[in-house]
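Here the structure is laid out as structure tokens; the discussion comes afterwards.
Every protein chain except one is present and positioned as in the full complex.
So that you can tell them apart, the chains are marked A and B in the order they are listed, and the count of residues begins at 1 in each.
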Amino acid sequence: MTVIALMTDFGLKDPYVGMMKAVILSINPNAVITDLTHEVPKYNITLASHMLKISYKYFPKGTIFVVVVDPGVGSRRRPIIVVSKNYLFVGPDNGVLIPAARNDGLLSAYEINVKIAGLKEISYTFHGRDIFAPAAAYLSLGIPPHVLGHKLNTKELVKVSELPEEPLITDDGVELRVVHIDDFGNLILNTSIVELMKSLGVRYGDEVIVKVRDREYKALIVRTFSEVCEGCLAIYEGSFRLAELAKYMGSASMDLDINVNDCIRLRAPR
Amino acid sequence: MTVIALMTDFGLKDPYVGMMKAVILSINPNAVITDLTHEVPKYNITLASHMLKISYKYFPKGTIFVVVVDPGVGSRRRPIIVVSKNYLFVGPDNGVLIPAARNDGLLSAYEINVKIAGLKEISYTFHGRDIFAPAAAYLSLGIPPHVLGHKLNTKELVKVSELPEEPLITDDGVELRVVHIDDFGNLILNTSIVELMKSLGVRYGDEVIVKVRDREYKALIVRTFSEVCEGCLAIYEGSFRLAELAKYMGSASMDLDINVNDCIRLRAPR
Partner (left out) sequence: MTVIALMTDFGLKDPYVGMMKAVILSINPNAVITDLTHEVPKYNITLASHMLKISYKYFPKGTIFVVVVDPGVGSRRRPIIVVSKNYLFVGPDNGVLIPAARNDGLLSAYEINVKIAGLKEISYTFHGRDIFAPAAAYLSLGIPPHVLGHKLNTKELVKVSELPEEPLITDDGVELRVVHIDDFGNLILNTSIVELMKSLGVRYGDEVIVKVRDREYKALIVRTFSEVCEGCLAIYEGSFRLAELAKYMGSASMDLDINVNDCIRLRAPR
């Protein structure tokens, strides 16, 4: 019984994800289909690749990931299967699969041969349904990747810029970028907590100054929310394995009026 | 192992869909439950029937669809089972099941007899949980429809207006209506790409003029996004099998400030 895990930027209001699951069940009625998320910010390949990298290892070995964050659908970008030590990844050759596969140990890659794979009725706009879902379903039946496509030189796979980045050190501390705002309004930053603390010369329990535009706030570097009081700002390593700025029992995004890609400056108190 | 596919306008914030799945699993723990979507625009029977019509055939034969877009819940509208060549459909007799069933080959229909079906504790407001989910679960156990209800004359089933419509031809091109905006902000129009091209006298690769209120834009009739440049407007056959107006790597809905039911005029350049 193989798990097929889906991640897309399709959202859930349309029948798109439902159609992908339908195609998989039509090919392999015994596939266990599960969702990572379908609300990846549209076209955000870097964030999608990071979400996959922090999530894949919680899945059973042998899980097949289908990732469709694919602004290039219908162009010449290749549909690929990537084989790593313990997992299989199916999606477009735009870099989205690579950080996870490399983290697990990238072994080989295949361009899905639409003809060999016996796929039919391929639309120009929905390869998630017409190529990636069936390819994953065939893999889940035990058909090996080389039957579904031809081998690629893994060095030629498209790469994507990855998270975490090095913190940008300025005269006055570090400058960070909000790469994602989670459903709690927590601000996920572009660097790791360890790098951040090193750059600022601070430790767990220390206070730092957060500057957003021209306003300044105090935040505590902590391991868990429970170390700060309700309504206080905390910086810690979140589930994205990145430094995260949150308001305990509140929404940092709303309260600080911050959007994705906004800049946040941090410095140690003087 | 039978697939039961659910489509509702319930949304996912409440435990309503979860309760329906619970009821199904209580009756048939081996049912494979999957979701088409639960965010059909509220009470929009025409759009729901179209979503079902474009999606059902991707599911394994024998799939049982439960569709609850049911403004008439608690009234005298009949709860029905519709049998088509390859599928079973369960839902209200308001037309929502018919276009899909007819597309597959409508064979027969039954009014669910709440007493015969052994259903109990039927609320006045939640037939999805109390009638449709259990009826589908019993069907998935192999109980034939005639045991769950009595046969109806299929000619007496309620009909619904269907998509696509004929494009409305005016002195100055065609006038279309936005029937849905998908999660990408793509505008799904009320006609097919073939009819649209015929009406306008244009072909793939041609440019057309899009008029929204008093503003005019250029759009390219294409097979796939990759034929237009980033930020350009494209018209093509989308996954709804209708003509679709989209901004490549952007949101046509936001950029053109268009809502569902708004009017769009198209004409060939002079």
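Definition applied: a contact is a pair of C-beta atoms (placed from the backbone, for glycine too) under 8 Å apart; a residue touches a chain by one contact, two chains touch by 3 or more.
The shown structure was predicted, so the numbers you read here are calculated from the model rather than taken from an experiment.
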Of the residues listed, A:121, A:156 or A:183, which one is in contact with the missing chain?
A:183
In the full complex, chain A touches the hidden chain through residues 1, 3, 5, 7, 12, 32, 34-39, 51, 54-55, 58-60, 63, 182-184, 223-227, 236-239, 249
For chain B, which residues reach the chain that was dropped from this view?
10-19, 21-23, 25-26, 29-30, 33, 42-43, 71-76, 123-126, 129
